[in-house]
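My questions all concern the structure below.
Coming up: chain A.
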Amino acid sequence: MAKKESTFTNMLLTLVLVSLISSAGLGFIYEVTKEPIAVAKDNKKRLAIKRVVPVFTNNPSDQALKIPADNDTVYIYTAINGTDTVGYAIETFTNKGYSGYFKLLAGFLPDGSIYDIAVLEHKESPGLGDQMLKAKSDWSNQFEGKNPENFTLKVSKDGGNVDAITASTITSRAYCDAVQRAYDALKKGGQQ
Partner candidate 1 sequence: MKQWKNFAKGFIKENPVFILFLGLCPTLGTTGSAINGISMGLATMAVLVMSNVVISVFGKFIPAKVRIPSYIVIIASFVTIVDLLMQAYLNTPGPHGEPSLYDSLGIFIPLIVVNCIVLGRAEAFASKNTVLTSLIDGVGMGLGFSFALFLLGSVRELLGAGSIFGMKFIEGNGILLFVMPPGAFLALGYLIAIMSKIKNQLVNS
Partner candidate 2 sequence: MLKTFTLGGVHPPENKLSAKEIIKELDIPENVTVPLAMHLGVPAKPVVEKGYPVKTGQLIAKGDGFVSANIHSPVSGKVLKIDKALDVSGYKKDAIFINTEGDEWIETIDRSAEIIKDFNLSPEEIVNKINDAGIVGLGGATFPSHVKLSVPRGKKAEYLLINGVECEPYLTSDHAVMLERSEELMVGISILKKALKVNKAFIGIEVNKPDAIEKLSNIAQEFKGISVQPLEVKYPQGGEKQLIKAVLSREVPSGGLPIDVGVVVFNVGTSLAVYEAIQKNKPLFERVVTVTGKSLQKPSNFKVRIGTPLIKLIEAAGGLPEDTGKIINGGPMMGKALSSAEVPVIKGSSGILILKREESARKEVGPCIRCTMCVKVCPMGLEPYLLMTMSEKALYESLEKEKIMDCIECGSCSYICPANRPMLDYIRLGKNQVGKIIRERKK
Partner candidate 3 sequence: MMSSSACIEQKGVVENISDGFATVSIMSFSACANCHSKKLCGIDENSQKSVTALTGSKTFSVGENVGIIMKRSLGLKATFIAYILPFILMLAVMLTLNYTGVKEIITGLISILVLVPYYSVIYLFNDRLKKTFTFELTKLE
């Protein structure tokens, strides 16, 4: 099986052929995976929402209510089970983290009490600020079931009801700030 000679046409032909077959195959796989990829992307938000509000049947991420806040936007997703509104998942943020910006998804029940909160995006320090993650500590559990109406979203140092993460008051403050912003947006959105 002698190797092919490297003439110009041969080379051109081979490469084009290889490209052709590869790209055809790729295009095919792309088509096949297009759906699942879209679903997966969609699922990500859906799954996050699922974590912070009770069981729902609609697709909350389809319609989001946009509330402008501090030069940015807070999104409110409404979770509906059958016909009942079972909760609101609110994509909120803060700029006051130790490393500035981070993003939360705060779930509220229709009565305004907090159902659960998830961190979407953050750069807080490992070992300190990142204790706000569910995966790292139970700290964020203290918010569950609290209604900001009568639960001051401030760390105890500042006269609020929140116990700060050890050695991470800044993150704790920022977290409260973000949740408060979500709550404010919910209030505002409720008025709309």
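For anyone wondering why these and not others, all candidates are chains of the complex that A comes from, given by their letters.
In the analysis below, contacts are C-beta pairs under 8 Å (C-beta built on N, C-alpha and C of every residue); 3 or more make two chains touch, one makes a residue touch a chain; residues count from 1.
Remember, it's a predicted structure, so these values are computed and weren't measured experimentally.
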Interface partner of chain A in the complex, by touch - 1, 2 or 3: 1
List of chain A residues in touch with candidate 1 within their complex: 1, 3-7, 10-11, 14-15, 18-19, 22-23, 25-26, 29-30, 33, 36-37, 39-41, 43-44, 47-48, 51, 118-120, 126-127, 133-135
